[in-house]
Each structure stands twice: as structure tokens, then as C-alpha cells.
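Heads up: the structure comes next, in C-alpha cells.
In this view, the complex is presented without one of its protein chains, the others remaining in place.
And then chain A:
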């Protein structure tokens, strides 16, 4: 359970201060899949960094299972847009990184890493270095690495932003398949309205200046989300709603 209560974040800028988040209230239930869309600069990454404990809010409360967030912790896994794999470690060692930090014994580490590498379909590349992988494969390693430490919450910042449209669709399906097998609370940031609707239980639409939640759209489409779902009129209707919420918000002051 994640609760954000009136979370504000301001950055000092030369003239005055810049309001990146101006009072965000949001509750996310256990095992919910929530996506966040919004125009560039509306504070999506800032919101995620605050939840991850990589940044502290200027004011307001951030609670995970009732306890305030004071820093990063293994209960919250983060998947960064730029993959952030350790380039000097093989896929396997990358996935084991967090387990080593937790003090998991070697045999157990190997077993867990193998499980998650298999889950994202990269067993053939377990001993490869990141530089030999494509962007989509790197992102799957990052997902396996985040999953391996067994966080109850996964925070993803535009994880598929840098891959081509076709790979992106495959990665979305894989992510959902992984999530349905290993349920977690997911906060998934994206620029892509289709992606936001396809993945989510709920879509949070943000607006800029100051960064805030514009509206929340419930997505009552069944899982597993198949191609049929993607091509259904219900999906199209939801996508249109979210699309206009994102793209017409500047017109409605």
C-alpha cells in the first residue's frame, strides 16, 4: 500500500523556486498496476524518485505500508529509463547484485537469479555482458534484477521509452505475463497513452506547471491483456479518453 499525501517538491532555481510537484495525493493498493502519463516536465520522474527514496519531498507525506519513506530500500525495486545495468558485470551478476547486498548465500543467489533470468527469457544470455545485448534485452535484465530482490513494489520510469514500437509491444506483454505470475504493486511511468491503458488497472494523468494529478482513469479491462483486448472498442474508448486528457489539458486552464 502506497500513500502520497499532499506531496510537494520544489527545486531552487536562480530567480525563485520551481514547483515540480504541487501537492500530489495518491493511494495505490497492493498488487495494483498503476501507470502515470503526462506531458514532459510534469514531474513524473520526480514523483518516482520520491517514492524510491532517492529524493525527499519538500513537504507532504510518503507512506509505504504505513511507514514513512526515508531512503531507498529493497522493498521498492526501481527500473530506470537508461537501463542502468552495471556494464562490467554479466547478466547473471547484474541480477545477483541486490541478492549479494542482502547477504543471500551463493547457491541461493544462483538459483534465484536463474529463475528470474528464465522468467524474462534470457537464459541463453546469462553469461553475456550488457554491451552485447539489445536495448530491449537490457531492459529485461533490469526487470529481472529488480524482481530478484523480491520487492513488494516496482517503480518503472519509462522503461520501454528507448525501444522500437514492435519490441515495445512484446515487452509490454512479457511484463504483464511476469506480473501476473509474480504479482507486485507497480507504478509505471510512460509517455505512451496506448501503453498506459494497455498495462494498467488505473491510469494517472498528470499535468504540468505545477506538476499535479489531472485525473485518474479506471481501466476495467480483463487480464490477460491479449491482442484482442488491444483491438477492442472498449480499449479504444479508454485510450481516447486518456489521450484527450493528456493532450487537451493546456486548453483547459
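In the analysis below, a residue touches a chain if its C-beta (ideal position, glycine included) is under 8 Å from a C-beta of that chain, and two chains touch if they have at least 3 such contacts; residues count from 1.
Methods note: contacts and distances are computed from a predicted model.
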| item | value |
| --- | --- |
| Name under which UniProt lists the unshown chain, selected from "Carbon-monoxide dehydrogenase large subunit", "ABC transporter permease", "Cytochrome" or "Phenylalanine--tRNA ligase alpha subunit" | "ABC transporter permease" |
| Listed residues A:177, A:208 or A:229, member touching the removed chain | A:177 |
| Contact with the hidden chain (one of A:31, A:61 or A:132) | A:132 |
| Which of A:33, A:80 or A:235 contacts the chain that the document leaves out | A:80 |
| Contact residue for the chain not shown (choose from A:62, A:149 or A:193) | A:149 |
| Touching residues (missing chain, whole complex) on chain A | 52-54, 71-74, 76-78, 80, 82, 84-89, 97-98, 101-102, 118-122, 124-125, 128-134, 136-137, 145, 149, 167, 174, 177-178, 181 |
